[in-house]
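What follows is a single structure, written as structure tokens, with notes after it.
Coming up: subunit A.
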Amino acid sequence: MKILIMGCGRLGARLAGTLDAQGHDVTVLDINQSAFRRLPEGFRGRRAVGNGMDGPALERAGIQDVEAFFAVTQGDNRNYFASQLAREVYGVKRVLCRIYDPVREQIFREMGLETFSPTSIGAQIMADMLLKGGPAAAGR
Partner candidate 1 sequence: MPNAILVPVTNSPASLEALTAACIVGKQRKAKVYVVHIIEVLRSLPLNAGMEAEARRGEQVLRKAAEVAQHAGYQVSGELLQAREAGSAIVDEARDRGVDMIIMGVGYQRMIGSVQMGKTADFVMRNAACQVWLVRPALDLEGGHAEGSH
Partner candidate 2 sequence: MYVIVAGGGKVGFYLAQELLQANHEVLVIERDASRSAAVAEELGDNVMNGDSCEATTLDSAGIARADLVCAVTGDDEDNLVVCDIARQRGVPRTVARINNPRNELLFKKRGIETTISATTAVLAQIEQELPTTDMIPLLQLHSGLEIVEIKLPETSPIAGRSVREVLLPPESLISLVVDPGGVPRIPSGDTRLNPGDALVVVTRRECVNLLREAVIGSTHGLDT
């Protein structure tokens, strides 16, 4: 599958490595070239430098041809914006979006976006670790 990942932070880099290892065609887009140092050794995908909130930068990274787009920068609003851009303007089939703020995440999900909040999921996992016994229960 052709996949574009916006944001090469810890999550973005890890995600890119995982999908690449599974044989997908991955491109990582980040505004900062130095962010690519986080990619695992032997990463075979493409690295694109540019602002994911900008159409031309997304196009250079090949957004017209991808089947999936991940928005995983540090900014909730940036992720939301880029996701809508991918969905509404470029018609990407699967758009997945990280939103830290659980309230906003729920709203965006109600509006039809595939979102995920590490804050609420993390809190749930930690509570489970305490109450249901051990990190294994949380499915690490």
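The set was built so that all candidates are chains of the complex that A comes from, given by their letters.
Keep in mind that, in the parts below, contacts are C-beta pairs under 8 Å (C-beta built on N, C-alpha and C of every residue); 3 or more make two chains touch, one makes a residue touch a chain; residues count from 1.
What you are looking at is a predicted structure, and each value in this text was computed from that prediction instead of being measured.
**Q** Okay, in this complex, which of 1 or 2 is up against subunit A?
**A** In this complex, the candidate that touches subunit A is number 2.
**Q** Name, in rising order, each residue of subunit A that touches candidate 2 in their complex.
**A** Residue positions touching the partner: 53-56, 75-78, 80-82, 84-85, 88-89, 101, 103-104, 107-108, 110-111.
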